[in-house]
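Have a look at this one.
Removed: one protein chain of the complex. Kept in place: all other protein chains.
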Amino acid sequence: MREKTTTLYLGPQHPGITGNMMVKLQVQGDTVVKAETHVGYLHRGFEKLMERRNWLQSFTIVCRICVPEPDPNEENYSRAVEEIEGREVPERAKYIRVMTLELARIATYLLWYGGQSGSAGLYTMPQWSVGDRNYILDLFEDLTGGRIYHMYIWPGGVRRDLPHGFKDKAMRTMDYLEKRLDDYDKLMFENSIFQKRAKGVGIIDPEKATEWGVVGPPLRACGIKSDVRKDDPYEVYDKLDFEVPAMEGSDVWTRALIRRFEIRQSINLVRQALDKMPSGEYYNKIPNPHKWTIPAGDAFVKTESARGEFAYYMVSDGSNKPRRVHVKGPAYVHGVTLLENLLVGENIADVSFIMNSLGTCPPEIER
Amino acid sequence: MSENILHNEQKLLNLLEKKFLLKESRIIRAKRVEVKVEPKEVIPVLLYAKENSGYIHFAHMSCVDWIEDGEFEVVYILWHPEEKINLFVKTRVPRDNGSLPNIDFIWRQANTYEREIREMFGLRFEGLEGRKEFILEDWNNIPPMRRDFDTEAYVKEVFFHRLGREDAKDVREKIQERTDEELPDFAKKYSRD
Amino acid sequence: MEGIGYKILGALLTTLLAFTVGMFYAGFRRKIIARIQNRVGPPVYQNFLDVLKLLSKKTSVNHGIMQHLAPLWLITMSVSTLMFIPVLKDGLFFTNLNFSGDLIFLLYIMVFGPLGMALGAGQTGNPNSAIGVSRGLTQMVGFEIPWIMAIVALMIQYKTTSVTGLLDIQSQNGTWMMFSSPLAFIAALLAMPGMFRYAPFDIVGAPAELASGPISEFGGKYLSTMMTSGSIFAFVKLTLYVDLFMGGASNLIELVIKTFALYMYPVLWGAVSPRFRTEQAVRYFWGWPLFFGFAALIYAAF
Partner (left out) sequence: MYNDKESQKIVDIIQNFARKHSLFVLAYGTGCGAIEIPPTMTSRYDAERFGIRGAATPRQADVLLITGYLATKTLKRVIRVYEQMQDPKYVMGFGSCAINGGMYWDSYNTINMLDKYIPVDVYINGCMPRPEAVIAGFVKLQKLIQEGKADGWDRYKKNLDEYRANQKKIITNWVMPDFNR
């Protein structure tokens, strides 16, 4: 290989990058010797904007923080408000929330199917999986009125009850998706070239993974059973039947297998939540939003999103506006420190492949 | 009963109280323990929590601007993967000329958080390395997350604003006119008239 | 066909035919892949519109003389290769220069174009281009070896280096060379997707890795020239395979059927394959294709 080092700017305008960010690579031949993440291209100053908006107005903008998966944001915001205020949530709302979160997880994983195989050059897979993701978005549209941004899970419950005939439609969609997932397996997981690409690439040291702040599927691919849904159960996850997968290997292939298992589990969880859902109230009414104040205090809430632990740190000073809402998405660690260290020594061909396997999502790094 | 459930939390508090000079300490609820310390105690407490108590996961780090008190409150949130407890370590530094020790030798991902807080609040971390600009670019105003930064005034000064919200009625009429003449043929038979 | 006027007319007609067929094949490729992907896909004449639009674009980039020359170099190479290939076995118009052309010359002239492209892309100064060029040359080393071995095996076996000679032998024997020398055919067939640069061998212009590789800085008229050249060259490659292994074609319909059948092989393989890394691609070519190339050589020599 040549000794000469070339600087390669991967992004912000680059088809291989996930979202709008930049990875500055120093390459020798085809090998990366140094990587540096540059973010800030999507900074909107959410945390500043929330200081200026009252509790309900802030709720409408939180879902914009992470675009591929907005629901964990709403869930986190609502739960943080409820924890500080001590507001009760009806049982039915909890089940609806769990169902919504799992639907969001399925939608994100379908997008991930597309990203992971698209970055490896398998262009048929994104067409299938992103196309099928529309069926989930259709469910969301029935449920909330929006395809991407739902503003559905709000403090005190959910905004609307399930529409008429929703359960049947959701069940049918789940059956269809389960069938399609077998097709995906044939195209992607049983593809020998994909296996060759994915195995042994982007290995995280399993000993150090927890300490480095790895969360979600990448951590479970290191053989560590860690899932907020089990460790710090929220809503009604402790009443539902599911297990946390963990596999040894910690490369891109293992992460893919973990997600392959989890998307099936999410389909199962949606079915469980729909079956076990009690009847009753779905919303604990909030007062006039302009006069709605929340007692002083702080809360740290976590949700297991499709990419890992999504956390909110919220501080209230007793007024009608949040004092501080600090968002920490999984990509905050995955996309910066972890990625910078993981890319060293890898091939240029694998950079966007590894980024997709970590689930890097720039809007939640910079908010 | 609550004694049983909060057993681990109480154990941790007792350990920390024995070892360090804590300003305040309490169990917020199950799985949440909070201690308040002086800035100079931050590194010993965090190191002890990581090396001796097993709080190896650095979950979060945040900064709150309490402009009324003239102080920043910085909170470090740790997570114990086995006992499943979040430990909050809170400290307060003066807003002006305050500084905190850099902890990225304990957890390297803390570097990202510290760089963001340095940029957004203007809080100094001693010995912090890394690029000065993390999120913003060519920012020459006061750090934007400080409470005294007025974003609306800044926006009014720097950006353009589209007028037209005040004559919303005319716009609606205009839209009505436009849709009528531009409707495709197949849609015309479904239109109102 | 004696007059020079007929020669020129024949050459023009050949080029036009190659361009049209190549463009329609690319259109059909897009359509077929779209159907595999559950889509309707663009119309089959979409590529003509793309070329026309790119021609109508204004250009205001200047990276130096090689950048302007590279697309011309490519198209010159494609057209001149076309001239040396017998399009039809005994056509009146499409004879061109193919009686004087032989395989060794063809092998040389076929790598001439990518080298010119490499120089042009190198001058644009885009790091993606530089990496793409080095990948392309590495990949060429990979697939050229089994391909050349297959061709040399044919030359040794039939004691001629002329394409028309090989065509005559096939029609005399009444059998295609894919049956009379199967090992060489397999080696050439396995090397073929690399020549077309469809997945899994699209490592040169891999979008997720290198934007579009060597052509990153080429837009507008340059790109349209390259697309034209690419479609002509696709026709050249397919026709060469048909001439060498499938007995050539005696009329246009036969030619279209044979080349299209052959073309479907890299296209359909590409539709369901991810991309290899560079070293994996080379390792692939130096595996089974090379083995079959060797086997064909040994079979031909003894």
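The chains carry the letters A, B and C, assigned in the order they are written, with residues numbered from 1 in each.
The working rule: a residue touches a chain if its C-beta (ideal position, glycine included) is under 8 Å from a C-beta of that chain, and two chains touch if they have at least 3 such contacts.
Only a predicted model underlies this, so the values are computations on that prediction, with no experimental measurement involved.
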item: Neighbouring shown chains of the undisplayed chain, as defined at the top; value: A, B, C
item: Which of A:20, A:195 or A:265 contacts the chain that the document leaves out; value: A:20
item: Options C:20, C:46, C:80 or C:138, residue touching the unrepresented chain; value: C:46
item: Which of A:29, A:90 or A:131 contacts the chain that the document leaves out; value: A:131
item: Residue touching the undisplayed chain, where the options are C:20, C:37, C:138 or C:171; value: C:37
item: For chain C, the residues touching the chain missing from this view; value: 30, 34, 37-43, 46, 49-50, 52-54, 56-61, 128, 205, 207, 211-212, 215-220, 223
item: Residue ranges of chain A at the interface with the undisplayed chain; value: 12-15, 19-20, 40-45, 48-49, 52, 60-61, 64, 67-68, 111, 114, 126-128, 130-131, 133-134, 137, 147-149, 363
item: Residues of chain B (touch criterion as defined above) contacting the omitted chain; value: 136-138, 140-141, 144, 149, 151-152, 154-155, 158-162
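Assume only the chains that are shown with their structure count from here on.
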item: Contact graph of the chains (line, ring, star, complete, other); value: line
item: Whole-Å separation of chain centres (CA-atom averages), chain B against chain C; value: 57
item: Chain A and chain C, separation of their C-alpha mean positions in angstrom; value: 44
item: Chain A to chain C touching residues, read off their complex; value: 6-9, 14-16, 27, 29-30, 117-124, 127-128, 131, 187, 191, 193-194, 196-197, 347-353
item: Complex contacts: residues of chain B adjacent to chain A; value: 31-32, 56-60, 62-65, 75, 77, 81, 84, 86, 88, 107-109, 111-112, 131, 133-137, 144-145, 147, 149, 151-152
item: Of chain A, residues touching chain B in the complex; value: 36, 39-40, 43, 45, 47-49, 51-52, 210-213, 224, 226, 231-232, 298, 300, 302, 309, 311, 313, 315, 323-324, 326, 328, 332-333, 336-338, 366
